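Yeah, one chain of the complex is gone here, protein chain that is, but the others are all in their spots.
Order of writing sets the labels: A and B. Residues in every chain begin at 1.
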């Protein structure tokens, strides 16, 4: 028999057999004697677990020798879970080939940029361009799909694990050949490649395809266009591996397929492209433990995941119940923090909350990673909170399938990040991630829900588009933003944007030339600041009277082409020069911010921008995070109080967790979450 | 003829032919024309030198071509020394094979973890697993033993030099094969290896021995059990090299054999095992020049050396008269500091004080290392102090053979350090060396003499056992500590102890499970602090009223199993939770400290612990270091005043250095040392 999908939106594939919120985690029964399995399943039921991911690192057990398969233990685990009503997210184990694979095919081992061949004894796939790896991955995937493709326990296919991590780029000869083929397909002629890579610079012109190589370590800085193309190629090669496995699955199974992204953390894959390839988007997210505002980073990651899923509900495939093990200082989560984290993800679109991992592993590199069932066992705080969360999620079944809507979009483009992160940029202090996070945090504090979007997406549905860091911006993207503003949109662009085109080349017309129609400015010269140096931004025009704002890292010498000056530099390298501009263009307005204000410094600026966009801050207490999911008949207001004091929220409806009803105002206790069903 | 041993304890082998304290250093006559040798020997006699180490780096001169030997110059040096009554510590030169060796056997060169083959032109032995190296080392050693094994000048064999430095681990194919053989001997079956290494994690299971490799650089973190075993293997391979040379010596000589350890500094060798293999323990010690309390580090190293020697007198084989040359800032010693350093070593059990080196070398990598005879010659402060020290040591001949006794033991386990130093631990700020040094310094300031001990040693002779950092603790060690406490001992355990077993695996029962009987607590969860974060430890119970103690780096969430709470956290991640516990168990007590107090912060805690143990601080001035050596008929009180002001010491006896006699109180001038013979 084949299991049937259940979904609030019948056209949207979803985890088979689950009507409510998915709950569970990675489960590694192969690390334990079988007598432990019964206890695992019993405790899973106690915790309300309804979905576990298995088999992710099991290749060496499933295929102990090349072509010899042993599925007995996996059969038994799946049957046990099925018998207990726990659904299975079945992994393909290709993120970690066995020892025999690398021994038999030693040239598939990953070669790093310095030429070091990486050995066995950790985790990590082979060179993604290796035909031997791809064949072996398809073979084990096919075996699994044939055996379990119609098994009633299986709710989802979990292909591979975190593509792009822990390493992605490979500098072997195999990759060099594959890179050449990819380049030939991209450019057609060597002249086109020479032009795009600017090989006239430093005498790099190629006379034959055979001389084109991967960007190895070189005596000085390597051609940036070559490195950018190598990043694109690497993303493509990884995606080819995924597609090959997915097709191997689909040949024998109609069960939906996912692979777990690391949306905000893995720089190697372009999820705008990847999300089109999966049936269900899923994501792994881990807090930066020492970040005092790590919950804002979490919200960003959740919004980004929902955005690459194009608004459809998604699965939080992995997060942690408490500490992780790979950061410099792995702080444990404090009581209630895991629940706040989980429900923030849910508020921002997740319909499943899973953890790495079910039971803490006693051995290996991740023994200090927290789990649903810690080393300290069922008497622990963490397990108690896990049981509580499971019970809470069962009450939230009605939320399943509802959607988040945003009036604001932030531009996000992995290709731009790849380019900006190369060497020899004007200042080591200027980072795209820091800038995006700063603008995002400002919007978070102002209570405005945000989508992320690609610069060439249709943006017309948003009242406000923010481009904190669009270093690489194509001419097409420039036209898109022009059209967006002319059509009535409000656009804010941060400094060092529109600097290069798709080839990492400065446009004819200079910096920001493609943004000139929308913004009415171009950039004559970058003027980075010294380490730690601050400048003062003095507001003028409509913002006259506002207190000056300190900014750092960066300033720019602007050329006005119609924009009005909203702020000037009071000091620094460009005293008196424009710092922030506003351009009335068509039906909309385009703002440009030529420096790096802090999150606080962005407040007066964005307040004025909101006015242009017809938006208003929520006015809620600073620590109260509120997101609304829109269902078919009800809305669900998810309110997370990150503060220690109770906070008031305007709401009329019923808290699904406590059953309390509110008419007008709900009090959210310190550290607590409410999910209030509100009639439409 | 064969020289006869002289020893206060006739069963203890000692440097042949010396009745008093050995004094001298490394001597490198091969760096100088022979006309300088006569001056050397004359000045050695002026300085009271009675023992020099020669031949340590002379392989290329002794065997200029493979199998061709030239001992003429060495004959002449030895005869000259012998004629002048200076005894010889004869080195085997195997720490630095000649150029021809590496050119003839290039695959014996050390390969580092990234695969780089290390070249010639420095110092350092070959891959310790290389059969060619071992054969060549045994051959030159055999030649030396045959020629000099009964020479009356030779007082001691100095095999090799500082095993484990400058490099120890080798990642060649030769080592991989040797590692596999060692693993087969250790585990017997591949199943046992797979179980111990936890290869079910991340899909690392091995199906054949041939696929097991040395822990090369890998895409993510390498299996920690594999790395721990590789550290054990490396230690074993080095020790095999030593044993092979020692046996080659013993085939032709009855003169005692040593090799110079670096007890507190070389992490690669497990001296608990090595000390069993040598006739006489010797040690090299160098101050950390910028450490304002470097004399405490010196005391620790001396106590550790005596402890691995199981209390027998040992030789300080190398230290420096003034600056070394390999630290970032090589501070010169101040007047009197060399004597204080030397006599501290003597006070803590050394019966010989030697230096690297006799005469400062004009050429090569260590030309800026100080010497007994500096570049500035005999008119220098350093040479004057060297002559004075030689005269002083002659007066201390009666001390020879006396023993130090300690009531306190600190646990020290190289295997645990190897394991803890691997990647992905909960906090980069928590280090075993820092913790051991903090507890040691507290005991030093309290005037309590300390032994070091292995966690599985018989500890019943100590009133107090301190385990500041026992990350790896076997079940056997846990039982040992249980028995120690139950039998009446007092135990103090520092945080992050008992975390893993011998396989770097978390015990069933969780963190500190093996310590639960002795301590009455286990650890539910680690809660590391942010960088620089401090918490306040509030004393309660018996310590109520004591000022709160700041602590840093680390806290833990404890589960009490009978222990009483002695202090709680006033703030931080675990406000109100237990910070320090005390467990009455059998006839003794077990204390647990779940955080990292500073040396000062440990004072109130250890004061309470001493009370349990029936110990008391010495009450002496803070800068006055006092250790007692126990002879057959007299004791020798070595009092080192590290302060500028004179300090008073209760003593009745005669200062061997000055001849002064004291009845009740001796005044130790600032910066000076007294060695007072006290009747038993």
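Criterion: a contact is a pair of C-beta atoms (placed from the backbone, for glycine too) under 8 Å apart; a residue touches a chain by one contact, two chains touch by 3 or more.
Just so it is clear, the structure is predicted and the values come from calculations on it, not from any experiment.
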Options A:64, A:152 or A:198, residue touching the unrepresented chain: A:198
Contact residue for the chain not shown (choose from B:85, B:119, B:461 or B:643): B:119
Identified contact with the non-displayed chain, of B:107, B:250, B:375 or B:667: B:375
Residue numbers in subunit A that touch the chain omitted from display: 114-115, 197-208, 210-213, 215-226, 423-429, 500, 503-508, 510-511, 522-531, 557, 559, 573
On subunit B, residues whose C-beta touches the chain left out of the figure: 28, 30-31, 57-61, 64-65, 93, 96-100, 103, 110, 114, 116-124, 166-167, 290, 322-323, 325-326, 328-332, 334, 360-368, 370, 374-377, 379-382
